[in-house]
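Working notes, structure below.
What follows is chain A.
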Amino acid sequence: MKKTTMATIWLDGCSGCHMSFLDIDERILELAQRLEITYSPLVDTKSYPDHVDVAVIEGAVSTDEDIIKLKKIRSKTGLIVALGDCAVTGNVPSMRNNFQVGDVLDRAYVENAARQPGRPHEMLPSLLEKVKPVHDYVKVDVHVPGCPPPADAIYYVLSEILEGRNPDPIQMTRFGR
Partner candidate 1 sequence: MIDYVHPEVPTQDKRWRLVQAEMRKHGNAHSALIQTLHAVQDAYGYLDPETLERVAANLRLPLSKVWGVATFYQHFRMKPSGKHTCVLCTGTACYIKGAGELQRAVEEYFKVKLGGTTEDGELSFLSARCVGACGLAPVVVVDGEAVGKLTPEALINHLEGVIDADQ
Partner candidate 2 sequence: MSDQTVSIKTLKIDGRDVSARADETILAVAQQNGIDIPTLCHLDGLTPVGACRLCLVEIAGSNKLLPACVTTVREGMEVFTESEKLNRYRKMILELLFSERNHICAVCVSNGHCDLQDLAVRLGVDFIRYPYLHPVEKVDASHDRFVQDDNRCVLCGRCVRVCGELEGAHTWDFMGRGVQTRVITDLDTPWGESDSCTRCGKCVHVCPTGALIEKGRSVAEMAKRRQFLPYLTLMRQEDQQ
């Protein structure tokens, strides 16, 4: 049987959702028999494959680059899972939305810089005015709230998808969990 291909994406988040995914412990072996991770911060692929069955996205949309990435992913992916509060609600990254982008950069790179204070300008994606959840830009098929979602919820979601069912994880996790 052909394995289901999966990508995991890391946008504006703390990587805690990826950690929580790894927290499914030995069950990852069971999943690995049916699932192949073809793109992820955890593996070494550089470019997004032409087709992926499932993409699990952690993190909120914060930069112009994030949007480009998302649109590309959406067009090359079957099912998109927004994993964790940042992807689902904007969560902690969205707390900067009450400030001007310039002020945010200054706080980080000028006021609190130990040396060489100054805003970064080259080679970096520029910050969007507002941080938004993933579904504001592309269609999301499964939402898994939680900060991070517990490993059990992630395992449940992935197993259900592998079974061809539509997972409803809300009884296993919630906003802020």
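Operating definition for what follows: a contact is a pair of C-beta atoms (placed from the backbone, for glycine too) under 8 Å apart; a residue touches a chain by one contact, two chains touch by 3 or more; residues count from 1.
Behind the choice of candidates: all candidates are chains of the complex that A comes from, given by their letters.
Computed from a prediction, not measured in an experiment: that's the story for all the values here.
Peer 1: Which one of these touches chain A in the complex: 1 or 2?
Peer 2: For chain A, the touching partner among the candidates is 2.
Peer 1: So in the complex, the part of chain A that touches candidate 2 is made up of which residues?
Peer 2: The contact residues of chain A facing candidate 2 are 82, 85, 88-92, 94-95, 97-98, 130, 132-133, 135-136, 140, 143-145, 147, 168-171, 174-177.
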